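In this view, the complex is presented without one of its protein chains, the others remaining in place.
Up next is subunit A:
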Amino acid sequence: MKAKANIVIIGGGIVGTSLAYHLACLGIKDIVVLEKDYLAAGSTGRCGAGVRQQWGLKMNCILAKESIAEFEKLSEMIPTDYDLEFKQKGYMMLAYDRNMANQYKKNVQLQRTLGIEVDYLSPLEAKAIVPHLNTEGMVGATFCGKDGHLNPFTTTLTYAIGAKRLGAEIYKGTEVLDMKLEKGKVSKVITNKGEIDTGLVINAAGPFSKNIAKMAGVDIPVYSERHQILVTQPIKQIQDPMVISLKHGFYCQQTPHGSFIMGFGDPNELKGTDTTSTWNFLEEMAEKVLPVLPPLKNLKVVRQWAGSYNMTPDAQPILGNSEDVENFYMAVGFSGHGFMIAPAVAKAISETIVGKKPTVDISMLRLKRFEAGNLIKEPSVV
């Protein structure tokens, strides 16, 4: 392992690897990514990897739009033998009451002004896109055909390969144990494989971000929360878009492999980084999804697993340096939507670090917003 690096990134998920790639693209040499397990071992490899531009807040729409634009050209930017399995057949968001429908209509207006091709649909129009959708009780839906999902493992691997080609080094099986500060700045990262002197550290440790921040003497208002998910046997393609219902709190997609992947947000889920699965989840998942997508009742569940959301008080990430420890940066607290905004976030943070004006203004996501009481209100968060 190197004894010295310009930048140390802690965490080899989608955020850490895309940061390494974007920083290397901006000409930074001597970037090191430290990952305690293997790439995408954390939330990234356990997530639905859905990407949607249908948000209620301008900044989130733009972050997602820029990220999807990057995913669209990723295999040209970083050619590899691995298939990103990018299925860009849309996201359909179901509305069940007037309030939700009105909010969605407002969102559509905003999204269109930002150049996002999204439509408000009647239940019948929604059924034309997802024929097995039971529209009972539905008031309408919104649909954006450019949304979709990717394979989170090959996407992370692709960014890692891109970063390595530009000179970055990625050490798996390397756990950060502590940090040393000098004159209020982080000067050294201590791992189970040795120590690295560094000029800058980025915390991209997902569910473990609070521990990492503590090592730098920074307290961040985050906690982790378990989220469960299941996958079925593969069948022929019957469902184009990811279907999500904020009322039921579920999302359900069919992967290019043919299997269905689905999950829901349980308000009483376990807090912490425990990722064991429960039988209860399977039952509740079936109860929620089958009335809406009835033919799925004949599918067999082959596996279930769980991952963590890293949560903040407003379910929006904490980005940028900590201000108290100037060379300690954060890209944490992504709640349930870190995969889909990672590329644009990584680019903006990288630009900030090299002193360029960021492509997307992420200043409202800095840590100090909580102290100042400037919490962000995103109406369309799952």
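Observations on the model:
Convention: contacts are C-beta pairs under 8 Å (C-beta built on N, C-alpha and C of every residue); 3 or more make two chains touch, one makes a residue touch a chain; residues count from 1.
Operating definition for what follows: contacts and distances are computed from a predicted model.
The complex appears with one chain absent; UniProt names that chain "(2Fe-2S)-binding protein" among the candidates "Acyl-CoA dehydrogenase", "(2Fe-2S)-binding protein", "Copper chaperone PCu(A)C" or "Potassium/proton antiporter regulatory subunit (CPA2 family)".
The chain not shown here is touched by just one of A:S67, A:N107 or A:T154, and that residue is A:T154.
Touch with the chain that is not drawn comes from one residue among A:L26, A:L181 or A:L299, which is A:L299.
Although one chain is not drawn, the whole complex shows that of A:L39, A:V186 or A:V292 it is A:L39 that touches it. Check A:K105, A:H257, A:K271 or A:K356 against the missing chain and you find that the one touching it is A:H257. Against the chain not displayed here, subunit A makes contact via residues 38-41, 45, 81-82, 153-154, 157, 172, 231-233, 257, 277, 279, 282-283, 285-287, 289-290, 296-305.
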